[in-house]
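Quick one: this structure, given as structure tokens, is what I'll be asking you about.
Yeah, one chain of the complex is gone here, protein chain that is, but the others are all in their spots.
Should a chain be cited, it is by its letter among A, B and C, assigned in written order, with residues numbered from 1 in that chain.
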Amino acid sequence: MSTRLKTGGILLDRDLSQEFTFNGKRLKGFKGDTLASALLANNQVLVGRSFKYHRPRGIVAAGPEEPNALFETGSGSTFEPNQRATTTKLFDGLQVKSQNHWPTLEFDIGVINSGLSRFLPAGFYYKTFIHPRFAWKHIFEPIIRRAAGLGSAPTEKDPDSYEYFYAHVDLLIIGGGIAGITAARAAMKSGLKILMIEQNDYWGGRASIDNVDIDDGLSADWIDEQINKLSKVDNIKLRLNTMGAGVYDHGYVLLHENLMDGSKEEGGLRQRLWRVRAKHIITATGAIERPLSFAGNDLPGVMLAASVRDYAVNFGVSCGDKTIIVTNNDDAYRTAIVMKNVGLEVPCIIDARSSVTGDLPAQARKLGIRIETGKGISTVKGSKKVESITICSQAGGGEVLEEISCDCVAMSGGWSPVVHLWSHCGGKLNWDDYDCMFKPDNTRPPLGANGEQFVTVAGTANGHLLIDEVLLNAHDASIAIVKKITSKLPKIKCPKSIAIKEDQLVPVWFMPQGASQKLKMKTWLDFQNDVKVTDVELSAQEGFESVEHTKRYTTLGMATDQGKLSNINGLAVLSNSLNLPIPDVGTTTFRPPYHPISLGSIGGDARGNLFKPIRKTSIHKWINDNGAIWEPVADWRRPYCFIRGNENIKEAVEREILNTRNNCGILDASTLGKILVKGPDAGKFLNMIYTNMMSNLKVGKCRYGLMCSENGFLSDDGVVVRLSENSYLCHTTSGGSDRIHAHMEEWLQTEWWDWKVYTLNLTEQYSQIAIVGPKARQVIAKMGVEGIDISPEGLPFMSFSEGKIAGINARIFRISFSGELSYEIAVPARMAQEFWNSALSAGDEHNIMPYGTEALHVMRAEKGFIMIGDETDGTVIPQDLGLDWAISKKKEDFIGKRAQLRDFLQSDERWKLVGLKTIDPTVILPDGSYAVDSDLNKYGHKNMIGRVTSSYYSPTLERSIAFALVHKGPERMEEVLNFPNLDGTVTKAVICDPVFYDKEGKSQNA
Amino acid sequence: MRKYSVAAIVREAFRYHAGWERAWRSPEPKKEYDVIIIGAGGHGLATAYYLGKNYGIKNVAIIEKGWLGGGNTGRNTTIIRSNYLQDSSAAIYEKARSLYETLSQDLNYNIMFSPRGVMMLAQTEHEIRGYRRTAHANNLQGVETEFIAPQTVKKLCPIIELSGPRFPVLGALWQPRGGTARHDAVAWGYARACSDMGMDIIQKCEVTGIIQSKGHVTGIETTKGKIKTKTLGMVVAGNSSVLADKAGFRLPIESVALQALVSEPIKPCMDVVVMANTVHGYMSQSDKGEMVIGGGTDGFNNYTQRGSFHHIEETVRALIETFPIISRLKMLRQWGGIVDVTGDRSPIISKTPLSGCFINCGWGTGGFKAIPGSGWAMAETMATGSPSILASAFSLDRFKEGRFIDESVAAGVAH
Amino acid sequence: MPDFKNNFDELSFKGAIEINLSKAMGMISLKGDLADKSFKKIITENLNLSLPNARNVSTSNNISIIWMAPDELLVLVDYDQVDQYVKSLEKNLDGQHYLLANVSDARVVFNLKGKGVCEVLAKGTPADMSVFEVNDVRRSRIGQLAAAFWMVKDDEIKLICFRSVSDYMFDWLKVASASNSLPGYFE
Partner (left out) sequence: MLIIKCPYCGVEAEETELTAGGEAHLKRFGPGSSDDEFESYLFMRKNVKGVNFERWHHTYGCGKWFHAARCSITLEVFGTYLAQTLEPPKELLSIIIRKRPEWESF
């Protein structure tokens, strides 16, 4: 059984015991434990069920490569599925549940023994569930979906918060093992800005586990000393609990920092996503041990050799009383030695190599450990846990020589350097035949903004397994980079260490060499996704020869560990079946993140009311406090209408309209764009921007203008005011102000840069308030006017004047979007509320009322004015809307003119704007509905001949009105059109003039 | 070709699956073919398949520079819908969708078409109007869609947050027969069927030149040598401009990166596909349990299959607002593809200035759903030499005439 | 729904740093050929303050000139003096090709004080705050908002953004400067 040893555990604080629950059971661990070590300490060997066959699974590893030990932690709003036990810090009160089984972990109905699993080979579902047709969606898929998936979905909002942080460094060192530390140390005196990060909550990586000597002292002490020195240099920053998640173009790196272990009560800052810009990056990310492929290698109790060692040394946990070592290299002997030294049984070391001569085997022998060379494991026996293994000759087909009982198998197939971060941004790899591993190819590195290498790999991550090489490589790498960035050459010696001599490993991709199909069917490659040797062989046999095909066909390496353990073994099997050398098979693409990171941390602080900015006018608060129903307009909010008493929306809108038409309405029009265009060439410039002629506009006058895209389509409209000889004020739609200003600047800077024109977006400087209706003039007069003659003659329609109203500096424009007598008054935003209040009290006797966007829309429709975004949709040209009068014939050129000369836009077959009156005046045409004739189009669909662009009930006319774009519309006055409704009925409407109200303009000119 | 079926699996199970044949042969290229298709993505393979199936043209080679299905077909978020606004779009996408309904049976390959329903959330008045308009158009185009109320949205997708804070859900355009399919299987199924018809799928073979004489195509240069043909189809998505350049003409296309990501797999929590265009994010759950999430495109030309991370951030933010429960899920993997975006964001199926050379491209961010219909129309266009009705609107000359097919008008993005 | 404040309320908050939405500030946007001698002369004489270098601010007792672009300056004066400066500048610039406008109500100025001030901004701007120095100006974004900021003292930064989003900016700053939320990276 696995237990806590009396002594040991360099990461533990044995004085601080911590209680947690596993599937309801109360268990104890120590501060410093990971969830995995604590579970092992409590003999919880069975930890989960596999993805496909729901086979019992145990802890295999001690780091982020762990494929099996995934749990649901927390509850309610802090619930989290798929938490990796090996990277989850233990804390007091941690709640843990195992997942992906029903009803219980010990007894899972979903379990499929290997006898049945033979019916579910790789890609079986592509070959079945084809008939009957409906069955996939309604029967098979639901079953498969329920069986698949790992943990269950959270059900509540996340109470915690997240944030970003930008850091700019010269050198980023990822990985705080001795390689990283040596690299940092080498650059210590260079004056470079350096950040070194480590995903664990301690420095030093693997070295202290194998307590090697560095500079004639224990590595542990050396590490402390170096970290201590480094932390005193102020241009060097050190960060634990921080994982290098991804390397992106131009030296952009994502770091994921954990700020809570979960013990803190909810609602705090949980994770920080660093966005680092690094001139250069050193990844000293170490190596991950490889499993061996023998039958039953997925049984709980079969673990990585180095991990077994980690648990003993770091956490004082024995993974078994009787541990059998199976290996193809010397490093695994360290585990045997450790186990023996803490007084545990090591019945046998099974070494696939025919002879072993290294120092480590010698030490093992000295300790009296039995070593079987040239041997392998034939099968592992046991139901939910290792009970024994059978030995066979590695060369043979698996004939059993002997059975040895044990409760833990520590396997080592060699090491794979962690090259993920090197590869994320295009770094290429070479296969090293001697060490049997992919190493970074420094002749094909990731390239940065300047086209030069910006990532360097150091230490074991670079393929150096022996400590002296690790140190040397990291030291030199760092020095080389420093040289590149600065002339300040630090004088510092490389740390010394003598490595224990290790024999070469021999690759073992199958154990035994000639394993039968029967054995291979029980030999796992990807533990989490249940991919077996036979699955990879089958995919090769069926022509999925590219490693990318094999991956997708078998799902090898697609689980939450991203194949950290399985990929190399998998492609070795593939290369064997295709009999191609491994490098010709190649690896799949490495993609971020190195280790999964929460979506919350990616979202950052932009949640809740910070999700997206809302723009507010300076009257926003008043509007909000006075019954407004808000409507998002671009990034603004505008009042749809103001509810009074217990009236409903429709009633409110009608009240606002009638009151404006009969008395006086007031509107916050501040969101309208206001762009100042100034300079000797301003008129010439606006002649290009607008379809109209603007250069001949008289000072003091206003003109309605249209803007098109270069592609000819109508993009915005608004009133242009000539303020002085060479300055104009251009009004745009609310959504248009930024877009149109950018549009103007683009043309000025990139096409007509020799024209003398400046532009400035003044939208937010002024609040624009419209006072509208027959009583408007009285109201304004009552407010008190200085320096402005607002009489009909003094301020005629489409003119403007400046002065003071209600004692406030104001610019008053006599323009109308409603067809009523109407003034739009611009005041400094800071004075807007005061102005608004004064208008309300002055207008009181005339029953002045604020109105919203819907009333605005209805009134403009009654008057026959088009609305950008309603009548236009990016495919409409001014000519379609009968706005030809606003398109200058005199001008040679304006933006969009050439485009409008193309056949399709010239064609007289185009849909054009008309008014519509439903035969039954109480029926309102559905917005967006289409008119059809009796023909079918070339696709056999009903032939569309027109479309409703706006449709309202007009309280003024006491009937429904609508606009439509209709094929040859203006030529079809009085014609009755059919508009099919979604419910199958048809609405009939007659084509009419689009101006429904006061065509002569008596009111607006009054 | 041995048929796939439960019986076949049982039979094979008892001999350790030793009897399964290759899904497709990997032949060496012949000297000449009646038709050569460049690009073994979904559209290229489907084109070849319907050339054989509908027109009996089987002396066909499909040339692929990498591994078949490894382009955008192998990296897309698999949304299938046909609720497009314009007649021509609705026609070809609905044709494709209806072919998907029976594709597993037609190919004897389970491509896992899952018509679980696609909803596009309306989160502004403008979007409501756009989707209402689309619903009306679809009603006349024979595309089954409806505009549904917020309560119905919640019923169909309980994990959705209806109430803001920024953009409350005001309704949605719902296509009950839209859904997803297993993207790789679509490529594999077509490839297997093509190979079975005797067509040659030649992988790891890059086309490096287009050979022509007197304005007519006569063959191609490849990394495996010259191959002759008089009829050539370019179906290479992100690489279209590169090949067009070799053939001597230009395209109204820009190649930009589009990204996607998946979460770690969890138990089923979402049975529909949801697209939220105002906040820019869409999400569905795969049969394996990952939440499949699509992001936005970069603004600049890019051939790296890597995008810029801020698009991922924006998308994830938007989806956390829409589906608060995903905040504590983890991103497992992110990737990018190079999509071919045209001047009006609609595809091109057309003759080209080079006679004998046809092109199918410009599917941009939304062509997976179109694969069967596009292959169908492209095959007809190539076989008859004149554009099929389905393809006619998508010809190259529309840009000269200003005859745009603009789908963005109904506030829709094209995934 | 976020709580609505009026754009012009004076806001303040104290967390890891001190945040104040300072009272009305006079602002004049000025475009012209900054390389042009006579133009330069007129500005410097009117404000009796030399023009800042690129990406810098020049300040005298109660006036600051911020470099916004190669052809654009932002002049900061007391709110009630804006009109007078606008008038005199316009008078003197007459005949020049320039653009000048009072933008005091279009923008707001936040005052950020405390030794963590750079770290707070580094949560939102891609600009390198570790090399940001007194009198440096940077136009960039803070989270999703356009902003310009400049360093007044080692521990004090002024930040300008558009008025319509001042509430959002304030809320963002509050979250970013929540007590003990600073990474302690610049220390």
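In this text, a contact is a pair of C-beta atoms (placed from the backbone, for glycine too) under 8 Å apart; a residue touches a chain by one contact, two chains touch by 3 or more.
Not measured: the values here are computed from a predicted model.
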Partners of the unshown chain among those that are drawn
A, B, C
Touching the hidden chain in the complete assembly: which of A:E710, A:E802, A:E845 or A:D884 does that?
A:E710
Can you say which of B:T208, B:T223, B:T304 or B:T384 touches the chain missing from this structure?
B:T304
Per the touch definition above, residue among A:D249, A:E372 or A:E545 touching the missing chain
A:D249
Out of A:D13, A:E106, A:E403 or A:E746, which is the one that touches the chain we can't see?
A:E746
For chain B, which residues lie in contact with the unshown chain of the complex?
239, 241-242, 245, 250-255, 298-304, 308-310, 343, 399-401
Need a quick check: the contact residues on chain A for the chain that isn't drawn.
248-252, 277, 426, 447-451, 710-711, 742, 745-746, 749-751, 753, 892-893, 897-899, 901-902
Residue-wise, where is chain C in contact with the chain that is not depicted?
54-55, 68-70, 72, 126-127, 138-141, 146
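Simple rule for what comes next: only the chains that are shown with their structure count from here on.
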Top of the farthest list for chain B, CA-centroid basis, is C
Between chain A and chain B, what distance separates the C-alpha centroids? Give it in angstrom.
22
Based only on mean CA positions, could you tell me how far chain A sits from chain C in angstrom?
32
Averaging C-alpha coordinates per chain, one finds the centres of chain B and chain C separated by a number of Å equal to 48
Multi-chain touching residues of chain C, meaning two or more other chains, are 1-2
If a residue has to touch 2 or more other chains to count, which residues of chain A qualify?
275, 606, 609, 612, 614
Within the complex, which stretch of chain A touches chain C?
161, 163-168, 193, 237, 257, 269, 272, 275, 277, 605-606, 609-610, 612-618, 620-621, 624, 636, 676, 678-680, 756, 758-760, 762-766, 828-830, 833
In the complex of these two chains, what residues of chain C are touching chain A?
1-2, 4-8, 24, 29, 31-32, 71, 97-99, 101-107, 119, 122-131, 143-145, 162-165, 167-168, 171-172, 175-176, 178, 181, 183, 185
Within the complex, chain B is touched by chain A residues 51, 78-82, 118-119, 121, 124-131, 133, 136-137, 141, 144-146, 148-158, 246, 248-249, 252, 254, 275, 425-426, 517, 521, 534, 538, 541-546, 548-549, 552-553, 555, 560, 562, 589, 591-593, 596-600, 602-604, 606-609, 611-612, 614, 631-632, 711-712, 869-870, 873-875, 899, 902-905, 926-930, 932, 937-939, 941-942, 944, 947, 980, 982
